[in-house]
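Take a look at the following structure, please.
Selected chains only, in their assembly positions.
The chains carry the letters A and B, assigned in the order they are written, with residues numbered from 1 in each.
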Amino acid sequence: MPATTDFTIDSLGPCHVPSPVHTDDFVPDGERILHDVCLDRVSDRLARGEEPPSFERAGPRREIYFDPTKTKAAIVSCGGLCPGINDVIRSLVMCLHYRYGVRNILGIRYGYQGLIPRYGHEVIELSPSVVERIHEEGGSFLSSSRGHQDVGEMVDALERMNCSILFCIGGDGTLRGARAIAEEILARHLKIAVVGLPKTIDNDMCYIEKTFGFETAFTVAVNAIRSAHLEAKGAPNGIGLVKLMGRESGYLTANAALALNDANFVLIPEVPFDLEGDNGFLEALHRRMATRHHAVILVAEGAGQAFFEHDDARDASGNKRLHDIGSYLKERINGYFHDRGDEVNLKFIDPSYIVRATPANASDSIYCTLLGVNAVHAAMAGKTNMVVGKWNNIFTHVPIAAVTSRRNQIDPDSTLWQSVIEVTGQPRRMVNG
Amino acid sequence: MPATTDFTIDSLGPCHVPSPVHTDDFVPDGERILHDVCLDRVSDRLARGEEPPSFERAGPRREIYFDPTKTKAAIVSCGGLCPGINDVIRSLVMCLHYRYGVRNILGIRYGYQGLIPRYGHEVIELSPSVVERIHEEGGSFLSSSRGHQDVGEMVDALERMNCSILFCIGGDGTLRGARAIAEEILARHLKIAVVGLPKTIDNDMCYIEKTFGFETAFTVAVNAIRSAHLEAKGAPNGIGLVKLMGRESGYLTANAALALNDANFVLIPEVPFDLEGDNGFLEALHRRMATRHHAVILVAEGAGQAFFEHDDARDASGNKRLHDIGSYLKERINGYFHDRGDEVNLKFIDPSYIVRATPANASDSIYCTLLGVNAVHAAMAGKTNMVVGKWNNIFTHVPIAAVTSRRNQIDPDSTLWQSVIEVTGQPRRMVNG
């Protein structure tokens, strides 16, 4: 639950510059958005004298902290590709330039590496003409990288470049890094705001109702499922196996399954399953094949990790290194049917890079635009160590500490998962004993 | 504001059949979702002893009203096409069949006409195999029609067919019709539930945060804007003019403008504008052409109706007949520049039918699926005279009377419209005096 305390860094001092933004709709700083919208629970809490958990509402402030004419902002994107990164970059630049009149905007290349001199990545000057059409292409205009860098060196770089604001586009690891930077800045008594834009194609970020690019991602993933279905139907005893993103959560996989309705099994990290045994997945798959002679299986990359030996390997982003459940399932399925003397034709599709590199669709594009606008409002108002989120369809400010406290996961009793069970027809439980 | 009173029709009596739905997540009937999520306003109201406005939460009930084995449901779609109608029909059928075991499902063809014997439209028996793949195609599998029909005759038909449930997919006019049907049913002391599924491509339905098909619609509309932009740049003094749907609201137009960022003027019903005069649209267009030599204009069909003589003509759906602002603007713009001795090349694009007939994209497809599921839960629980909606990302029940009480409109001070002003660069006000 996000702390309800303010996260404007006091050391930045009170706001004192009138906002140049043209609007009659400034958001007062104290306005807060309820986390839980159930009438009874809210009124019970209030009746008990508790303040219900809530988020600070995002939006333009009447007074801002940074003088636009003296403000230099920097933008960095980290981690894997995701649809919409360029829309966010574009929106940040456009809003800084046109609404606030900020003229110094730097693009940091290759993620946090770009703040470390020894990598030798040059910064890019960003302006409306540079970013005007970058949203029509996928990927990251600034390029990206994974992995931690030395926090002191990064803050040194920000100081050296005279940056007042750093926008960090990235996921869990990136935001932990942003938090470390913000805290080092405070420790040095610098006046630099650090504002995060939450990127994860897994859509499992805590206190953020939807991450950008997620809709585009499951839209594109649907094509792979369609192909898997046609391949499965196209051969005798055909099986289409599709691996999708989702390290700790199955949102992408579940949504893609619902959007097309061609999957027969959806395997996600939140719902454990056995392979063997009467209630296990392989037996269920066998029953499906015996009656329908083809099957489509979706598996999130983080599903079934219990089948592997435990180890502590981590990737450059500091994430636990996942074992390849896709190849493992392929082998186990082929082995199972081979042992039974049945021929199956299994086709394995991994569309991950195609999904990640797609440009944002129209809906995500708008979402990215508004995330960027609200990030600029927050930064100019002197907010720091926070990310811009959305809750109940309203843009919010959330402390980085809250966002990175844990991952969202699908509740097996939720409407979402129940609908997946229904459209796939898969057994509710594939666990023995 | 929706009445907070219950709208389960008392005459249907209390629920008494245990639900066959497999879930541990039944929604208790009293659970309500706050309309306003601002912490201060909610606690102020409660402190004053007022109950804040709220919606009944949708979802499966532990006890239901209709015995599935004896239930016959009918589905009708009315009004213009909209992406996702087939997804809704499919979801209703699938949920009725698989979750509740309802085996009698009728498709009423050609809207309310299909309930009137003299039109001679035959009903279709619907089952999972019939609707399995209909969501891959746009349009309405049941066909549709506009216009009112005699309420008594329609209820006669429902009685004759022994229907227990009528699902009405449609917009304002359709839902007013559904309300009249529900009230006639009550007057006759019949046990028939009438549940609406709110369809309007304009996305301006009251107390519904997003109507289905809207995202798909502005996604497709973007293509027309892109074409208009290329045509405008492709000829000397080129102007691209695109007319989009939006009778009383500019949501579709504004979202399409934001998604692509190629429009220079967005004209919507909510923001009046003058054509002539120093502050008028034509002068602003002239300034744009003088500096950039091309321009893209989006106009919602309901914009600028003040330029026409008032009359009271109405179309078959009972909507005020709109004057053709697209052709009018084309003529006025050409005339204005012609009078100045300037050559312009104006290309007028009306993509309406292409937009309407598109299949739902992945995101809308999921939304339609869940709308359908929740409509079935509501109907089986004996809810009537209501529509299934969504608010704060939670599915809700809303009385038809509330939904049809007025239309949503864009607030010119909202972030949405301010963002449009920013991306277009158009004057904040194009009104003289």
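Simple rule for what comes next: a residue touches a chain if its C-beta (ideal position, glycine included) is under 8 Å from a C-beta of that chain, and two chains touch if they have at least 3 such contacts.
The shown structure was predicted, so the numbers you read here are calculated from the model rather than taken from an experiment.
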Number of identical chains in the entire complex, 2 depicted: 4
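Throughout what follows, only the chains that are shown with their structure count from here on.
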Inter-chain centre distance, chain A versus chain B - centres from mean C-alpha coordinates, in Å: 30
Parts of chain A lying in touch with chain B, wherever the complex brings them together: 22-25, 30-34, 37-40, 42-43, 46-47, 51-52, 54, 57, 59, 94-95, 98-99, 135, 209, 215, 218-219, 222, 255-256, 258-261, 361-363, 365-366, 369-370, 373, 392-395, 413-415, 418-419, 421-423, 428
